[in-house]
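Right, I'll just put the structure down here and ask away after.
Some chains have been omitted; the remaining ones sit where they do in the full complex.
Just so it is clear, A and B label the chains in written order, and each chain counts residues from 1 on its own.
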Amino acid sequence: MGSKKIVYRLGSGCELEDIVVGNIYEVRVQGFAKFGSFVYLNNHIKGLIHVSNVKTDHKEGEILYVNVRNIRDNGNIDLEEISIEGDIEIKTVSCKKSGTRLSDLKNKVGRNVTVEAEIAQIKQTSGPTIFTLVDETGTESAAAFIEAGKRSYPEIELGDIVSLSGEVMMRNGQLQIEVSHMMALFGEEKEDVKKRIEKALDERARPEDIPFMIESEVLENLKPEMQKVAYLIRKAIFTNQPIILRHHADADGIVAAVSVEKAIISLIREEGGDMDTESHLFKRAPSKAPFYEIEDITRDLDFALKDNVKFGQKLPMILMMDNGSTEEDEPSYRMAKVYGLSIVVVDHHHPDESTDAYLDAHVNPYHVGGDFGVTAGMLGAELARMIYPAVEEHIRHFPAVAAVGDRSEAPERERYLALVADSYTEDDCKDIALALDYEQFWLRFNDGREIVKDILNIKDNYTIHKNLVSLLVKEANLAIKEQMDTSLPHVKDSVLENGSHLFTIDVEIFAHRFTFPPPGKTSGEIHDLLCRKNEGKPVVTLGIGPDFVVIRSRGVLMNIPQMVRELREEIKGGGVNGGGHLVVGSIKFVEGMRNIVVERLIKKIGEFPVE
Amino acid sequence: MGSKKIVYRLGSGCELEDIVVGNIYEVRVQGFAKFGSFVYLNNHIKGLIHVSNVKTDHKEGEILYVNVRNIRDNGNIDLEEISIEGDIEIKTVSCKKSGTRLSDLKNKVGRNVTVEAEIAQIKQTSGPTIFTLVDETGTESAAAFIEAGKRSYPEIELGDIVSLSGEVMMRNGQLQIEVSHMMALFGEEKEDVKKRIEKALDERARPEDIPFMIESEVLENLKPEMQKVAYLIRKAIFTNQPIILRHHADADGIVAAVSVEKAIISLIREEGGDMDTESHLFKRAPSKAPFYEIEDITRDLDFALKDNVKFGQKLPMILMMDNGSTEEDEPSYRMAKVYGLSIVVVDHHHPDESTDAYLDAHVNPYHVGGDFGVTAGMLGAELARMIYPAVEEHIRHFPAVAAVGDRSEAPERERYLALVADSYTEDDCKDIALALDYEQFWLRFNDGREIVKDILNIKDNYTIHKNLVSLLVKEANLAIKEQMDTSLPHVKDSVLENGSHLFTIDVEIFAHRFTFPPPGKTSGEIHDLLCRKNEGKPVVTLGIGPDFVVIRSRGVLMNIPQMVRELREEIKGGGVNGGGHLVVGSIKFVEGMRNIVVERLIKKIGEFPVE
């Protein structure tokens, strides 16, 4: 190995006095004159290769090596093009910076500035290329033009740290740097800037340490992980990374998601974002299934990758709420991980351990000895406050709605109800929860953003809120009554060997279909009614469909996941699947094996002890 | 009660000579100089509070009270800030106006104007805020800028009456006022302007009184209500209120809706609207069900509320055609009414009285002794002429198409056919109606705007019209033939105790599914064919599905709604629902009770007298 030639790369902060005559520098061709080629030594220092010193054909933007022959008194730099054979060692020359911070651009309109920033988006328009810049103080954009619709600075990629110079302009009332020169930073210089930005962003992203709205041991134990989630969300916003919030489409899930939505939108606005920023940075999507279906991740990825190509957007962070902590989510997580998406879960369903391997953060009461009684809506509202504290005044009542909606029996339920008792009675909260469930049914899997906000009373229009909830509750109850009148006469009744009362109903042929309440809720309503009629006795209700059974029970110490495993094992060709909680859940199978599966299932239920 | 301090609010029409030295006025801070603060007394008169007379810290846009100390010869006004303790009575000073009318703006480009108008839309762009203005002469827009993406004049709301001043500009060839000052009017002044605008708009919106295309007592009796509907639609357009037209997805409904669509679009264009205006002001949506489903209102509301927030649009008017006059629509109307939407119905189905409580207008032949023979398509075409008379030349043949499409037996049928007999034979009209039905089946619930226009021959391309209709009719008839070949061998035949012939066919298992013709039309085609084979005899055809029965009959004096009520009562857990006309309709139930319901239904049918 011979000795390597040393080539210097002049940092963007360097000035004339940092250049050493006789050294070799890497330069970039800027333009041409009759007497030679002009080149940039860094983002703002130009030199001349006189024709007599030109060795090759130059193209605009080309990288060359030059020897510095002379620096004249007037600052002109005479360069000589050289070609290097053999190995090269490139050394970056870092100089002290005096660049402008993005938050300071508004005071520099009409002036030339130099900034250092991370590239957070690269959007090719039919005219210039628009680079979204992020530094430790904020987000702004820069426009670079080479030819209509042609990508400027094609060597600059999403995520690069750059130094760029240009004039600050106002375009349609928005700040924009018109780029005269931009270069990606490398090596030590890059690391320095990156560290500086990261460090400051870390500090900005770190949530304030505020007390929870109520006393709760479980919440206190979850605090560090919740703060981590708040931090990740805040950082995504500060660095222009989109967030997709997928959530369970029931009252608890909606409450959780809308809390965080409200906090995120408030933060985006505070950062100067407009409606377009909001809609490209945040999307809330209720999920059809109680887990992240392959169809959902497929659609999310399809859109995200297209936006990445079309608008140069970063790939999104996935935020799962009231959803996401079980094995069933893993196939979708694996897809997300192929593209390196970060995934964050805030859930109160019993978590499977294996799932954590895919997650960047996971808030779950089961991790700290709590259970599903600390609902996702409670977690979501507290998390929203960590993201954006001022959101509290709007969403104080959300956890109480979630608590009654999800039938929480945790001590937190009463505390959250007490917190808002002067404005919302327990019945008000129940009404809101039922209204959410009913409206979401008709919204199918649209977010229904504004209607949902009115149901939750966060649009400062109390009259509409009141009338809307009251109407929806009335319609929901009418629909439930009609379903009960239709189904109840067909309920079959028996007593199992363990003494529990078994009620079965075929929800496919003895219930209205494709309307509210759907089969799961229909089974639940029947169960509740029969429990009241059989007070103090153990009760099991099965809502039977062509290829599924919904199980509701009280007073029987059953274990649904265990039964599913056994049935799957015992019944060859049954295709048995499913699960849920210990005593509430559902089982799926192939239609042709329904009778066998149901018969065996009932036998197993009869073998569990009763309370 | 102590005496109140009187504060004057200077109307926008007032000039220097209307100001009284010594009186107290409400003013708005405009800007600052070293020697004091400038304030506006109304939208164009400025005064100065000298530093020596300033009492508090001023912010731009802040409202203050001042005492007028002096009006100098050069017009300068010296003011003194005062603070008032105790009660205040605000009196508006109204002065004669000499503002510019919006229709006159085009002659004032480059000049400063003052206009009074209603705010019809407030759209926040990433630059300025755009206010859409409406006055008695037209619609224009005004741009106000405070900071990129920040809402200007946040105190101004949708529906406010404002006075605003600014320079008239041309931007991309469109007129726009660049706002220098804007204020909402209050009290008497507001009422004056509002009344003036309302009165003029009322006059503009009032439809011309033109004779119907044919003689018809029913239409004459419906005229006042039709004029009311035409007025409401014209007014919506003049005031920039969106219209959602929901209609029955059959030939009659399409004809009705396209007539009105054509009139509305023509009027929007005449008002200077472009394609974007059209698409935000008008949407035509065929409905899946023969009524306004909860799912449909949910979607319509979801979109309307989002547009209201995102584009500052008014909430829409709902226009129902060939649909909308029965109890089944009421749950959706209740949702619409929570948000105060106006609802207008043009229908020819038998109306339920209770429904009118939700409607702003309701055209229905049953109200004046007519019946469904005066079809929605007839009503729609005549209504379209009231909205925009010149539409007639395009749609003269529409009522004839509707008449044969809906099998009208009213005298109006022949008159409308006679009206266009030189251009369209009865067979032509039947073909067009069948083509519409067939094409709409494949369009699912898209409006298929341009294809539908070609079928209806309103695109001035006769060759395409002719070829398209001829192709669609051929394909439709082929599909009907295939369905008949498949189903007819399975029709079961019996004679009921009242002597009528009963034909039943299971349209679920003995007909092609998910294709044209769908079950209802399949049952109808079978019925028609069997009626021809059994001329002069009473015939009943039942198309039986898993959870529904389609009923077609001839010569049996049955009453379907009554049977539905009885079956619902008699069969516990049957979930029976449905209805329709007396002798044509459908019944729904839960699948598990099909045999019982069908058996009882047949028994009941056999008990009705035959003709």
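Rule of thumb we're sticking to: contacts are C-beta pairs under 8 Å (C-beta built on N, C-alpha and C of every residue); 3 or more make two chains touch, one makes a residue touch a chain.
Model, not experiment: these values are computed from the prediction.
A.B. asks: Quick one: how many copies does the complete complex have, if 2 are shown in place?
C.D. replies: 3
Just so we're on the same page, only the chains that are shown with their structure count from here on.
A.B. asks: Fitting on CA atoms only, what is the rotation between the copies chain A and chain B? Please report it in degrees, nearest 5.
C.D. replies: The rotation relating chain A to chain B comes to 120 degrees.
A.B. asks: Counting in whole Å, what is the centre-to-centre distance of chain A and chain B, each centre being its mean C-alpha position?
C.D. replies: Roughly 38 Å, centre to centre.
A.B. asks: How about chain B: which of its residues touch chain A in the complex?
C.D. replies: By the definition above, chain B touches chain A via 124-128, 145, 147-149, 294-295, 298-299, 301-302, 305-306, 308-310, 331, 334-335, 338-339, 547, 572-575, 590-593.
A.B. asks: Residue numbers of chain A touching chain B in their complex, please.
C.D. replies: 170, 172-175, 272-276, 439, 442-444, 446, 448-451, 464, 467-468, 471, 475, 482, 485-490, 506, 508-513
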